[in-house]
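Shown here: the complex without one of its protein chains, the others still in place.
Labels for the chains are A, B and C, by order of writing; each one numbers its residues from 1.
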């Protein structure tokens, strides 16, 4: 059993680290705010004082942060992951970041004699809690084969999609559908409601129809009762949409539904709803339909 | 066990009639082209020479036709369903038609002393074959309760959504997501492919992710191998989108993703792809991305 | 000088009839509400008791009504224009209606031995008042040549675009840009305003830039001061957009900007702004941007 490291112990990263601990792995962790990692230390995790210290102490270091800037912050500088890497070590980043940035980072890791994988997840906290989180993985196939058993301790499936950076491309390509599906769902729901069908009934029908993806199954009911705390807020969703739209321009793929949907996320911000779960895109459309007063 | 009638024995209607026969119901049927109903007569169905004759002979008459015009054709005139209805009889239309037309028809049915339900289905031939077809039902609740056991002989779920016409509204509200999901899926797929991921791999990842609705699970693989015969072609899909967009204007609900997607169905027609399954919307985007030559 | 008839003396039709009177023509007119034609009778117009009477009395009969239904109402029936037409007579409809309806009407006119032109206008009341209204004309070229001098008494230009019905197609093809330009203008204006530029300054810059069409020159300032009475309200604009979108589906031309804009007109209705000039599309976007409270 390898000695594992984990940098970035937020809502998602923390839960993944816990699963690794529960599977019997020794885990050394670091988080910018130590207090948020208290429950993991109680569960047997070893603390390290910097990302560098994590990487130096471990065979395989994982990280999970919120965006490209945060990834650059934990990997660069004298206390960063890169400073702790060396020959034989493996670094696996699970964050959703810009594909180009991930690819460039993998080159810096190789300069240290280490190997990198990008391994973003498909699913949310709910998916993880149900043991259904899956991984897309980019990087050399032999490194993938070595890390795969560890990923399967977290969720049921890890798919190798290609070279370094391609897994985050795949993630970005997947995530654009999240917001699009939520907006299309909202369109159908408001059509039904303004036709005279109760919102609860319409939600039930839609979520038992052929369009009911796992994402809609858990997020669709939010339109009846928004959660107090966002699972994935408007700003986070728009970050991912921005990565998709940027990638579309780079590789020359028009993104008609993603681009139209992104403007409704912008409207959510304009209407003061940026901090809510992105299911609030329903509220934007409800106001435009005269159903909600705002 | 009531004496059942069925008008419109095409790909979908015929299969539903067969399920009713298989469940032990006596079924009297009519189809414009008699030869297409041969297999049902062989399975024990009784033939009637007109929609009127079906309605006259049966307690509950079902119908399933392809659009509003066809519904008006089988119900009106001296040989239509209406001419055969009378007090105590029930008429259940399963077609996806304009909500206003369905509502007006239910009033004409009431004028005859009979009762009507609109009961469009959620799902396709594949869903039906798997025994997973569900029904949305509009009309009086007591009529719904009487018909419900028969519907449950076809599929696992029948939901009463409200008054006459509201079930087709609900159907239209559901179906708009079909085309939108297919286009968003295509956007993600082409992003992945032009980034360097194999199309097969990208399809596999997407169809194992949280966005994989039942519809995408069966239709998504079409982008790897288009079926020889369309399950639901561009023109049929655009008919449903047209009903949704018309309803949106009537009840004042903006439909951003539905409207942008509908223009890609129009493009499929412009590019000569109208007769193919609407999954061909992928091909439209592929040509715009320079991946396909046309 | 031919004996001219005019059916439909509303805001636009009335003003055109007045120009014909001012140019020295004898004009016989009919309007559903006679009181609204009082000022024209005072100016020398002769009254007729029905569209049929106008057509019977005149060599060339013009009409200008608000939509396809109104056109069918004034032309059909025992008191309609068709009933008054006969060999040698000419009928010129200036309304913006469905191209198919116009074409079918021209066939009915031909059945009477008369000839028809569709001659919709480009421009609004303001354009007309400035003597700048132009005509697009569909129908046989020899009929066009005979009517052209009369049209030039109203405005500076009349262009023959092709067969019967094609001028309304051309009109519909032109008008879709009106709403699109107004929405794009609103986007630019709100970008400027939320960046810190005064709305008045931004309007001035935009209306002195290369994007300032004649339409924007007169309608753009509405965002600073909405007119008490709509020149062309949301419902009228959406009627024209509907004709364009329907034509697009018929001839297989995707209409990306028209379709996205149409949903904002729907939003204007949902937000209770249907009766205002369609420049109110700015207000829809302003509310989505958090600039306006509604």
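By definition in this document, a contact is a pair of C-beta atoms (placed from the backbone, for glycine too) under 8 Å apart; a residue touches a chain by one contact, two chains touch by 3 or more.
Just so you know, these numbers come straight off a predicted model, no measurement behind them.
Touching the chain that is not shown, out of C:21, C:260 or C:274: C:260 (per the contact rule at the top).
Contact with the omitted chain, checked across B:10, B:77, B:196 or B:270, is made by B:270. Contact with the omitted chain, checked across C:48, C:183, C:237 or C:279, is made by C:183. In the full complex, chain A touches the omitted chain through residues 238, 242, 245, 248-249, 252-256, 259-260, 262-264, 266-267, 269-270. Within chain B, the residues in touch with the undisplayed chain are 256, 260, 267, 270-272, 284, 287-291, 294.
Interface residues of chain C with the unshown chain, by the touch rule above, are 99, 122-124, 127, 134, 136, 157, 159, 161-163, 166, 169-170, 172-174, 176-178, 180-181, 183-185, 187-192, 194-198, 201-202, 204-206, 208-216, 244, 247-248, 251-258, 260-261, 264, 285, 288-290.
Rule of thumb we're sticking to: only the chains that are shown with their structure count from here on.
At the interface between chain A and chain B, over half of the residue numbers appear on both sides, which makes the contact a same-residue one. Mean C-alpha positions place chain B and chain C at a centre distance of 39 Å.
Chain A and chain C have centres, each the mean of its CA atoms, that are 52 Å apart. Here the CA centre of chain A is 36 Å from the CA centre of chain B.
In chain C, 256, 260, 267, 270 are the positions where the chain touches two or more neighbouring chains simultaneously.
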